[in-house]
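A protein chain is absent from this complex, but the other protein chains hold their places.
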């Protein structure tokens, strides 16, 4: 399905500042970029670099205003993975090297601190897919989606008891629970259709049955509309803008629309799907 | 310089358990393995896997006792990097892809929470090497080396105020301060000569002047004796044993000795040295 | 019922140290002290002071050993409070002044952080007595009683997710939940019969229906054997020994026995009981 994506960011610079933007959509066999345009005003030497399969844009600025305009038309597809009752948690000894780092605790996903809670709440025997689904349902039912209740330093350990937050908090808690149970899990930043207000989205991928399978504990947007920007251990790895120096954001406008002429609209699903290639890739 | 290393670990297994050992020394141009022997009793199918340049040994066990014996003779060298006043913090836009992930906050190194403290304490203008040296001196002077005051969940944020800990706590705080200041920094697990009692050691590497330079805020062992096992974002990535299932450690004996016949003994230095190759390597 | 209580504490003093012991049993209409003897060796000028109704013994020492021996025979009774379905949570505007401070969050009972969790888990409409009973059952079922998993700095916020601890951790979490729901609750330190190994015990009192009612989420000892030492907002207020200066504890022996010749043994109950007088008393 094709989507028109727009992202407009603006900053006021009070002194030398370096930016690392991560807003361009990733390129892989499930995401075909049909057209794309990225333009930056106000800085020097914008340069694209790849870290893993993620596309970053680097920029330095001395003073004044910096504006980034990104537009893309993307054809996003995904793969339906078949019988959910057969999608298993990998045996620890069969987790491939590239998935191993996603089993360790990270800044915002303290799986080491949540191990007892995870084991207590999710001890039932079931397939890996059903287990992660149950983790996401548990979070959806207990955690209230409330803007303004959390900060950029809020972590899964906080959310497990404070029970309020936004998509990144939902994702962090789901990831932490997965890792506590021996399931590699990672954070995905994405564009998604229908968020109100429009914003970057965050969801998770769990490594089950040899694939990175997509889960979204927020249920705020249809999964078939997810267009990946990047993935990492948690939000610390996947910020849309990492900045060193004096800069204040004064503009953030996003939009995402299905392309005209296409009939079917994005859909919610409870079936196992993946939009990440199965070939082993390093982090 | 050549060292004889021995590592003996023992576990009692109460149910099915999977082990991921990371005790074998890394192989690179600064570390030549002369002889090596790894033997495991009590489990099944011990298999070596590489994650990045790190060597892991995987094992499953159903019950009873598991014992790991590792012995190696290693020739460890390092490179002296020249004038410390010229070893600079990299410009943010020049940090290579493989070092970028080491600038993000991690589970035990919350550089996001320590940014004001780091900027206040280390604001002086100086070369990158002197700046990291000053960070390590600050920690050495303020943090008391005290076994039993911290736990596996203690983080840099705790140590910054609690001011007591062991080598991993010293390393976590140094890493967090570096990252707060825009310096990529990572955690290294190693064998080191002269620790009393013998134990695994932890020190840090900061990415300065295009190289991973070695720093040790504990001053507990001569740097020329460090033999790398592995490196990662923090202790979460570099545990000598990651275990899923029911196992209790009942034995841990390490020893490290310079090889007989060699005259010079390991030495402390305040000069910039590296024992990690300069070629770009993924995490 | 009469109990013979013994408490023997020993310390090694490395420099001038001041002690504030809180080991003598409280005196009120439910606890009659039949005989009592407190003896201190090694310090200067042991003096009893009263803070509220709590009995403290103060002592200073310069060096060497300090030993405290306390023995008492106490007749402990309690009051059965009648129909549990009628014991209500006080309306906020009817909480008496002396109970108000026990509604605020405290060092180890962060009721402000646990409000959503408390409201989610205990939202059912029921009498105050049943509500606090349900809180204690929730804790008993979820939190594992495990020595060595927590430290003196562990708080209710930790225990809510880490789900392991000892009697003080159980009490802190129960208190925090009560306060989150508008129920004044406090921490009681006590001697209790049958603990293995013998130790000081901690339980809680909730202010319901105009009385301080006794609850013990650990179920480790029969309530009719509880002999109160003191009460406070949490463990910070009720330590058996607060010490300033250089002292290391090297002995702690407690014992508690029903007095010979008495037939009935201490009993567990799920009925509402109180062993604190109903007259208003300041904190």
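To keep things simple, chains are lettered A, B and C as they appear, and every chain counts its residues starting from 1.
As a working rule, a contact is a pair of C-beta atoms (placed from the backbone, for glycine too) under 8 Å apart; a residue touches a chain by one contact, two chains touch by 3 or more.
All values reported here derive from a predicted model rather than from experimental measurement.
Student: Name every displayed chain that the left-out chain is in contact with.
Tutor: B, C
Student: Among C:50, C:146 or C:248, which one is in touch with the chain left out?
Tutor: Reading the full complex, the residue touching the unseen chain is C:50.
Student: Among C:14, C:153, C:255 or C:270, which one is in touch with the chain left out?
Tutor: C:153
Student: Which residue among C:20, C:38, C:65 or C:198 touches the omitted chain?
Tutor: Missing-chain contact among the listed residues: C:20.
Student: Under the stated touch rule, tell me which residues of chain C contact the chain that is not displayed.
Tutor: Touching the chain left out of view, chain C contributes residues 18, 20, 45, 47, 49-51, 58-60, 91-93, 97, 100-101, 103-107, 110, 112-113, 152-153, 182, 233, 236-237, 242, 244, 282-283.
Student: Quickly run down the residues of chain B that touch the omitted chain.
Tutor: On the chain B side, contact with the omitted chain comes from 113-114, 116-117, 120, 142, 144, 157, 160-164.
Here is the rule we go by: only the chains that are shown with their structure count from here on.
Student: Which chains contact both chain B and chain C?
Tutor: Expected: A.
Student: Could you classify the chain A-chain C contact as same or different, where same means more than half of all interface residue numbers appear on both copies?
Tutor: Chain A vs chain C: same; shared/all numbers exceeds half.
Student: With centres defined as the mean C-alpha position, give me the chain B-chain C separation in Å.
Tutor: 44
Student: Roughly how far is chain A from chain C, going centre to centre by Cα mean, in whole Å?
Tutor: Taking the average C-alpha coordinate of chain A and of chain C, the gap between them is 47 Å.
Student: Could you check chain A for residues that touch two or more other chains and list them?
Tutor: In chain A, residues 113 touch at least two other chains, as defined above.
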